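In what follows, a single structure is set out as structure tokens and then discussed.
All protein chains of the complex are present and in place, except for one that has been dropped.
Up next is subunit A:
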């Protein structure tokens, strides 16, 4: 070895040879560093949306992110408080919690110049509800009268083309008639499935999908499917929430570790999902530029209430006992590095007190208490067959770690190595099929990401008899009655109180064990300021300042 030439220098020399030899080719590699940052434009990580980007067909966070930038609906959730505020709606009125009259604000347009009218909404909703269009979010329209005609439960041919509950009154007014009383219904209208659509969507659908046109603060400049979407601020946007930056480039990353590495190397400005492996170092890497705040996501262990070994009030003690045997505080700290918070009710902190979040509602049943847990389980005759499994899907989300930890906790309490074991299922699809086919033989993992920040959304779809996401098939007449009453209430206060009463039934029956609330996490570069996440753990792009 020659002396005197430092190692790094030699590597640099070798590399510069490599770079020179590649100059003839289209090359941007050897510079490193800026990665083509445009002034005023945010470079943000993105995941390839699994479904086509249509409002009523997008049910994932990544697609929702785009819709949130290019669309504005009747309501919009305040990114700070989660409160549903009027966006395009001027007034939403009802005297009976069932018939609503919606009046739009004046002067709102789509980015192609077309006016946003009452028909823009009615046509979009009719499109989304109709079974022929196979929209994933069709069920969001199920409370509107006539849904069963355009979307027959049998999957057969629809007997109507439009929802009978929707009527256009004039250019800025339309009415909605629901199938039941639903006092918080107007507050659900901030969800992406309810945004208006321009004529271009219906006239040239393929072209629209290639370059969506909306009415929000951003416009799509170009969309290379599977790799990058470039959004630019729409100068003519008439709303009050104009973009404070020039635009956003959403880049598809296949692995959030690479996105994080790119952030460190200065090729990316914003990652909204810090990989688990980096959580240990993220504070020292990013300091204040790391965000970790509650999102509207709760994880539970749900019991198969169709299985006699687990069901019925007689086994309520058993279910509560298992809940008390889980050391939530330890697991959230050791496995999730504080990015999750032990759950003490069935909603989420993002609802805040005003919205119905009531920490501690679960009471002693959600507190780690080995002695009482052992007593309760013993009193219920022990675990069915002496053992239990926790089913989870092994393909995504690294659920194995925490499932093993939960089982460990239960095993320690029961002083047996084999009382609880994890039961992995290969793929998420298979997992869902087992759930739908009522093939679960013990508690299984369930996660719920809210559609809108309302207590109703955390309870009704999950625990109401026959509800769409009631995977444990829990059914309790008392619970159903309280939910119905809450929906019929004419004011927020009584409605929320009603839902909380229903939640107390969950605490007594424990059809699902609340485990923890999930936080959203994000990291950003020095170029950005005013970065915040909303309750859906999506960055509030329009408010971010660059430079």
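Going forward, a contact is a pair of C-beta atoms (placed from the backbone, for glycine too) under 8 Å apart; a residue touches a chain by one contact, two chains touch by 3 or more; residues count from 1.
One rule holds in what follows: contacts and distances are computed from a predicted model.
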Complex member absent from the view - protein name from UniProt, among "ABC transporter permease", "Electron transfer flavoprotein subunit beta", "NAD(P)/FAD-dependent oxidoreductase" or "Cytochrome B561": "ABC transporter permease"
Among A:95, A:396 or A:477, the residue in touch with the chain that has been omitted: A:396
Residue of A:86, A:175, A:258 or A:389 in touch with the missing chain, whole complex considered: A:258
Contact with the hidden chain (one of A:162, A:215 or A:267): A:267
Contact residue for the chain not shown (choose from A:138, A:305 or A:510): A:138
Those residues of subunit A which, in the complete complex, touch the missing chain: 8, 12, 15, 18-19, 22-23, 25-30, 32-33, 35-36, 48-52, 59-60, 131-132, 134-136, 138-139, 151-155, 209, 224-228, 251-255, 257-259, 261-262, 264-267, 395-396, 426-430, 432-433, 435-436, 446-449, 468-471
